[in-house]
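What you see is the complex with one protein chain gone and the rest in place.
Naming follows writing order (A and B), and every chain is counted from residue 1.
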Amino acid sequence: MTSIQIPELSFSLIAPELILCTAAIVILLVDLYVKNVERINITLLALIGIVLAFFSAGTLYGASELAFSWLIIRDDMSVVIDQIFLIGAALIVLMSHHYSERYHFPYGEYIVLLLFSTLGMLIISASADLITLFLGVELVSITLFVLTGFEKKSLLSGEASLKYLLLGAFSSAFMVYGIAFIFGMCRTTNLISIGSLLSEDFIGSPLLILGFALLLVGLGFKIALAPFHMWAPDVYQGAPTPITAWIAAGSKLAGFIALVRVFSLPDISFHPLARTWVEGIWWLSLLTMIIGNAGALVQKDIKRMLAYSSIAHGGYLSMAFVSHNDVGLQALLFYLAAYLFMTIGAFAVVIAAGRHGEERRRISDFAGLAKRRPFLAAMMSLFLLSLAGMPPTAGFIGKVWLFGSAIQAQYYGLAIVGILTTLFSFYYYLRVIVYMYMRDEEKEFEAEPLSVSLTLALSLSALGVLILGVFPNTLMKVITNSVIVL
Amino acid sequence: MISLNHYLILSAVLFSVGALGVLLRRNALIILMSVELMLNAANLAIVAFARYPFFREVGLAAEDLAVAGNGMVFVFLVMTVAAAEVGVGLAIIINLYRQRQTINIEIANLLQG
Partner (left out) sequence: MDTSSFISMPAQFIAALIFLLAAIAFVAFNVLVPRLFRPIRPDQEKLSNYECGERPIGGPWIRFNIRFYIIAIIFLIFDVEVLFIIPWAVVYRRLYSELGMLVFWEMFVFLTVLGVGLAYCWVKGHLEWVFRDKLAEDKSKTLSS
């Protein structure tokens, strides 16, 4: 009998995850046993948990370690990404505080699920093994299925959650099957071991390629790459708006980080396998950019338009995997951070523009917003211009960096398609701005006053977009260092 | 003697049956069952891979036991995740049924561009 290896338990390395998990369980119990707990208290508890997790992640900079029998990797990249996720989660909690006042859904459970989905994202960013990766992805997906259907009375919400569930489960099956083949060929699920196996002269067996392809399909569903994107507009439209923002920002980020963990294994860049999947992602990226931008042109609902815009951004982002170099990876991380702020901000404006029972989600509803509520219109313009990639914003720098990485890797065709589709995208982003500033509103609409929490969420996202746009150096430096350590 | 290939072929067949079920059927419950079939097909493949140390000619080494353990633990976790997914799925389907008295996904089709 073999002796059992005692796994090294380094709980300090997963402190952010533990804190977040504890916070979620505490909130669940408080909501359960304290009678008539105020919503503001739950929000504060959640924010305290997130902030604590944020700072405990901050203390982990510089730790480059594998823990828990190589299931968890704690490098600088995972810390940066954890912090980005936690900022996003805080913004979503603030938005939800406002939104849940409008539709009285069980707030405690909602926040608990939100925190668990964030936990899943943190697990993905720190996973060094396909098992942890799979568990993280599933934790994110399953909680988001529930959250999507949280407006129990709404037909749209119920239908969106069903669609999300069926396609999400379908894609998980592909993921598991892919992992099965990778496990069969490499005889391990550990990503580091797989990387070193592949870097040696290892058989490029067709089953291994099939395994990676299936895994790519599964993750492609989660981040809505082009042939697998059909669920996204429906789910984005039907889900409660803060959750739409979280699917668009957090879940997409998480999917990309999972791809980074799987497909940027450090040692395998020269393996013949790398060429195969670069080619595959090249096609996916091209298709996604074209379909996403073309779809956004014809939308009348603002949430659907933002959904297609988010699909298009998935195309730009996956360019980083095609260029497959350090610059690409750095650009990807930077653009993901920028994308998080601008997407969450845009959806926050969508929430603020509506009121109970009248959500005002058609693009024509935004006519005359500038006259009535100049602050909201200015915010929306900022986020949309950033999504389009106008110079003083974060979106511009991210795009330049991303396209630059593709050019550096000599994928000129893809870079040109990226630039062209970006130019096209100005049309539909600017259309909303034109509506807001140059048209008169069709009928009087008495809006809800802006609450403190929503104002906070809006200004923080705007601040994020501007700071990353004007002073990108701080984050750039952190990201560049973290990728070198990797 | 049943070899690894037999298991892999069976799992491929089951996976395809499940995938076809998802694509062709219109009843949400049956689609969920088909997804379960796909997950279990994948599980079968993992267990088969874990069981057959096909890179080695003879016998089982300690390493092979570790590989088997790795695969089996993964299968346990996949089963747990699948159960959670079904739990959530059934709840969502019940909710949809309460709203519309049908679980046919073609009738439930309000969301369109």
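Heads up, the rule we're going with is that a contact is a pair of C-beta atoms (placed from the backbone, for glycine too) under 8 Å apart; a residue touches a chain by one contact, two chains touch by 3 or more.
As the structure is a computational prediction, the values presented were derived from the model and not from experiment.
The chain omitted from view is touched by exactly one of B:30, B:66 or B:86, namely B:86. Taking the complete complex into account, A:32 is the one of A:32, A:420 or A:452 that touches the chain left out.
Hidden from this view is one chain, which touches subunit A at 1, 3-4, 6, 9, 25, 28-29, 32-33. Taking the whole complex into account, subunit B touches the unshown chain at residues 1-2, 59-60, 76, 79-80, 83-84, 86-87, 90-91, 94.
Just so it is clear, only the chains that are shown with their structure count from here on.
Separation between the centroids of subunit A and subunit B, computed from CA atoms only, is 26 Å.
Here subunit B touches subunit A in the complex through residues 11, 15, 18-19, 22, 28, 31-32, 35, 38-39, 41-43, 45-46, 48-50, 53, 55, 62, 65-67, 70-71, 73-74, 77-78, 81, 84-85, 88-89, 91-93, 95-96, 99-100, 105, 108-113, going by the rule given at the top. Remark: subunit A residues 2, 130-131, 134-135, 138, 142, 145-146, 149, 152, 155-156, 158-163, 165-166, 169-170, 172-174, 176-177, 179-181, 183-184, 187-189, 233-234, 237-238, 295, 298-299, 301, 304 touch subunit B in the complex.
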